[in-house]
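What follows is a set of notes on a single structure, which appears directly below.
The complex appears here minus one protein chain, its other protein chains still in place.
Letters A and B mark the chains in the order given here, with residues in each chain numbered from 1 onward.
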Amino acid sequence: MKKKVMTVDDSRTMRDMVSFTLRGAGYDVVEAADGQQAMSAIATNKVDLVITDLNMPVMDGLTLIRKLRAIPAHRTLPILMLTTEADESKKAEGRAAGATGWIVKPFNPDKLVSVVQKVCG
Amino acid sequence: MDDLSRFKQTYFDESAELLAVAEAGLLRLAPGDIDMDEVNAIFRAVHSIKGGGGAFGFNDLVAFAHEFETVMDGVRNAEIPVSTELVDTLIRANDVLARLLAHAADETEAPAGTTDDTVAALRRFLDRSGEPADEAPPAAIQAAAGFYPDDEDDEAGIFGDALAAIQAARDDQPARAAGPVPEGKVRWTIVFRPKAELLLSGNEPTYMLRALRRLGEAEVICHLDRLPPLRDLDAELLHLSWTVTLLADPQVNRAQIDDVFEFVADDCDIRISAEAPPPAIIVPALIAPVEPVTPAPAVNLPEPVASAAAPATPAATTSGAAKPGDGARRTNGGTDHAGPATHTIRVDLDKIDRLVNMVGEMVITQAMIAEHLRDLPPGQFQELLEGLEGLAQHTRELRESVMSIRAQPVSSVFSRMPRLVRECAAVTGKEVMLVTTGETTEVDKTVVENLVDPLTHMIRNSIDHGLEGPEERERVGKPRAGTVHLSAAHRSGRIVIEVTDDGRGINRAKVLSKAIEKGLVQPGASLSDEEIDHLIFLPGFSTADQVSNLSGRGVGMDVVRRNISSLGGRIGVYSTPGEGSRFVLSLPLTLAVLDGMVISVGEERFVLPLTNIVESLRPKPADLHGLVNKCDVMMARGEYVRLVHLHRLFGIPKAIDDATKGLVVLVETEDGSRLGLVVDEVLGQQQVVIKSLESNFRRLDGVAAATILGDGRVALILDVAGLREMSRHGSGTGAGNGNASGSTPPSPSLPAPADKSDQRQRQTV
């Protein structure tokens, strides 16, 4: 059974890169351009992992994480946030909001795959 | 006890790295410019040193580290404000810690009272921060008791951890004999005890352990001892824990293992240790950088200058903030995760040197065989010739591999400079910003080691003589803080190191009058700007108005020049009045082997470094132009190039004088100027093993070193820039070697040195 990963990012390029890399590594990928879209997509898709950017229009990443955590079914759903090296405080904020882990930008495909494997097999 | 001693060396090595991390961080720490990550890094470094020290029973060290750590903790929690005084005390504490580590490593006792002053100074900050005065028993007593309440959250002490992990692994599986680690592998033991809540963050041990298993051959043991009975089990709390024994390739490093647990670091107790097979193999070291072969620099740091450590003058207080600019790199970045040296092995330097020597001899032997085979009738022994070609190729690769073992990044030298700059800034009352680039540039270990003194002096020189004081700088419209830029780069087979400052530049009038006053230059001599600038390399030259603390060290730029030239390097200076100076060092990457072109002049053979050669050609008579003073020039590629007749320069009989009958080898020096060397013949390209002339004979102008050719003859390796200088002075004075071809002293295999002292002094190196 293929694991399904949702990538949430307002940057199309970023979504494409994540999709391409993860599909190549044997995952199914669904895309969402912001937190709002992610919330509605996740209602109809059982996903194994959410990878979300933080700074997004409409609904930002931290809000998305908090909203997902408030839904019992997604209480412990693995959620990775995309952050930049300098954002130690963001990491902490993300952890507090309920993120499972983080991927530091910029990342290479191998790193992305290894982090994804680490949290969802 | 075996386990202990096995990890001790690693502990000292790691501690040296940690000290460097702490020092680098402390040097960047300044009031109003506090990077909490940096502060945390310093805290962690000290904490780790303490943790490891505890495992080995270094009680004094642990007690002192505890004091240090306590203050850092206060800084971390913003209870202790960052002041220049604090930073100075902390730097001193780091030095004391280094000394204690050195004593621990030597198994000697630190002299009584080593830590007293510093401990007192550290405690003053604690008192000031509003905490009650230290009423706890003296730290040493605590240390003896081996009890630190704050170690419950032990995040450091890799080696304490390692020992505990090994112990834990043994406790868990008493029957399992830990067999020897197979060659070429590293055995990691990872003890992973999640907190019960680990799953709630969405992390899944199954996948983490799976990721770990991808790194090698893993044996996973699941501990069930903490499982509650069925009726008490809370479904979402985790009570399993694991010990993983991972047999991995040496390429797998600690960071990769840490990475697996990256997201759960706060949610578990994780202990990681490594065991490598006895160091019998060299293979990994051929690939891996060999940094750990030498002790990290921090341990050997000179004792701090007292005046720098006690900032009594207002100048030092305001100018002590020497810190790198944006372009500067964290030279010790990443060492947090370095862990035990797993993909490197330690090899005695003697062994490497023997290897280098042997490879050198092999290069010669290979060249000799090639030489002999040249006499074979053509068209025969085709396979032999092909085989020989292969041998030549492999010899070259072997040589490069062996050389890379000795290669080290210059960062080990560069990383010492921030401290130096800080000291110099404090002493001179100047504000200095040090920017370094190219720290990762690699060069032979010997070269790296020998760079410390010259660079130290050059930087001191730049700050002392080059940079203006802040007020003066402001007056001339420059930023108050002067900039010293230290850079390294590879350029055409050499390493080029530059020290640039944006100070006042060389005061040529002053230099010239000083040189005349000291009798180094004849009064009335007309010297070019460049020549005047280079006078500062003359022995005993100093232009400081008064003898400052810095120049009181008794080293001049002439010593720098000598150091550099003994490494086969050159130093040049380029200065623009009012804008600054640039010192350029050019050094060979290795001191052992060189790609050369063998040329003949009369009966003599010389080797020209291939990196200097542009082309060789036979000029037509129309290309040649005679000038007065016997300085011939030649038109080559639309450019006039000065011709240098090697036989005239070195007094070699029976050589071809007419360039149209011999050959001209067009050469280029590092600074791009060209020269045409008139030779009899170009014999071919060859790798040669460099044999120092200085250590066996003495330095000769125009000669970099000697070598032994394939036929067993000794040949001199020419120094192109040196030749240029010789020819320039030869023609400039009109009385040097230039026209003395018939009367130079007899010297059958070694050329006559141009040893007229006045002439020699005027040469740039």
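The criterion applied here is as follows: a contact is a pair of C-beta atoms (placed from the backbone, for glycine too) under 8 Å apart; a residue touches a chain by one contact, two chains touch by 3 or more.
FYI, contacts and distances are computed from a predicted model.
Visitor: Name the chain not shown, per its UniProt record: "Autoinducer 2 import system permease protein LsrD", "2-oxoglutarate ferredoxin oxidoreductase subunit beta", "STAS domain-containing protein" or "Quinol oxidase subunit 3"?
Guide: "STAS domain-containing protein"
Visitor: The chain left out touches which of the shown chains?
Guide: A, B
Visitor: Of B:76, B:210, B:346 or B:508, which one is in contact with the hidden chain?
Guide: B:210
Visitor: With respect to the chain omitted from the figure, which of B:127, B:236, B:389 or B:517 is a touching residue?
Guide: Of the candidates B:127, B:236, B:389 or B:517, B:236 is in touch with the missing chain.
Visitor: Kindly state which of the options A:19, A:36 or A:76 is in contact with the chain not pictured.
Guide: A:76
Visitor: Among B:42, B:121 or B:199, which residue is in contact with the omitted chain in the full complex?
Guide: The single option touching the absent chain is B:199.
Visitor: List the residues of chain A that touch the chain left out of this view.
Guide: 1, 46, 48, 72-73, 75-76
Visitor: On chain B, what residues meet the omitted chain?
Guide: 199-200, 202, 204-207, 209-210, 213, 219-222, 224, 227-231, 233, 235-240, 242, 244
The working rule: only the chains that are shown with their structure count from here on.
Visitor: Counting only Cα atoms for the centres, state how far chain A is from chain B in Å.
Guide: 42
Visitor: Using the touch definition up top, name the residues of chain A that touch chain B in the complex.
Guide: Listed in rising order, the residues are 75-79, 88, 95, 98-102, 114, 117-121.
Visitor: Quick check on the complex: what are the chain B residues that touch chain A?
Guide: Listed in rising order, the residues of chain B that touch chain A are 37, 199-204, 206-208, 210-211, 214, 236, 259-260, 262-263, 266.
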